[in-house]
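For reference, the structure discussed in these notes is given below.
A single protein chain has been omitted from the complex, and every remaining protein chain is retained in its original position.
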Amino acid sequence: MKSYRKELWFDIPSRRAFINITPRVEECLRESGVKEGLVLVNAMHITASVFINDNESGLHQDYEDWLEELAPHDPIGHYRHNLTGEDNGDAHLKRQIMGRESVVAVTNSQLDFGPWEQIFYGEFDGRRRKRVLVKIIGE
Amino acid sequence: MKSYRKELWFDIPSRRAFINITPRVEECLRESGVKEGLVLVNAMHITASVFINDNESGLHQDYEDWLEELAPHDPIGHYRHNLTGEDNGDAHLKRQIMGRESVVAVTNSQLDFGPWEQIFYGEFDGRRRKRVLVKIIGE
Partner (left out) sequence: MKSYRKELWFDIPSRRAFINITPRVEECLRESGVKEGLVLVNAMHITASVFINDNESGLHQDYEDWLEELAPHDPIGHYRHNLTGEDNGDAHLKRQIMGRESVVAVTNSQLDFGPWEQIFYGEFDGRRRKRVLVKIIGE
């Protein structure tokens, strides 16, 4: 069994953003030499997500608006978590909707994707350095 | 390490539906010959879900109503994604709530499930051919 690990680093200048990380995960897969197996891609921070959906900017704006409706950032005092001095209570909730991780099949040395699947890093509390883990196992 | 791959195809005549795919995944597991390992089952389309819950029609109607509340289909113009000519903006949001994939343990050649766990395909933008990927790795 082969095993591969890499951290992808991000320093998003805004509070929230969606970044297409598919090319970086594909590069990891090439480096790993794994032909058949599984790739785990997960946010290593608890106010960020890794998810798979469409690379379409209108949809990303829809996600932004919808998440802000379901778990608004303001008023900050609405979240008990923010009593710790943080202002990111909403980010912990948004991340639950969008998910922590994606697991992707590897077949013939490729990410085994449907026609529109792309992997995104979802940042909900940016403006500092944060990481995504790529772990690949297989043969 | 053994590795197995199969696509399950669906052509749902309605816009939305929940389909129990447990027997089809069990058949894949038998074909794979894997005794100990992991099964990844994921929607290959970004307006559909694979999730694990109860095989109970009342609950499925509850999901339908709840998802329609959280991310209504109408008015179509509410979603920027629909400016691309699509009318499935809501389906991309519903899929995030229900999830893209499930990972299931394989123990003694069986899906290692609790008493009520069943795997469902959740369709949110049907009336065309779409796929689910079953990938099994193990020994």
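Per-chain numbering from 1; labels A and B assigned in written order.
Just so we're on the same page, a residue touches a chain if its C-beta (ideal position, glycine included) is under 8 Å from a C-beta of that chain, and two chains touch if they have at least 3 such contacts.
Since the structure is predicted, the reported quantities are computational estimates derived from the model, not experimental observations.
The chain omitted from view is touched by exactly one of A:L8, A:V25, A:L59 or A:V103, namely A:V103. Hidden from this view is one chain, which touches chain B at 1, 36-38, 51-54, 56, 58-59, 61-63, 66, 70, 97-99, 102-105, 107, 112-117, 137-139.
For chain A, the list of residues touching the undisplayed chain reads 1, 3, 5, 38, 40, 42-46, 70-71, 79-84, 89, 92-93, 95-97, 99-101, 103, 131, 133, 135, 137.
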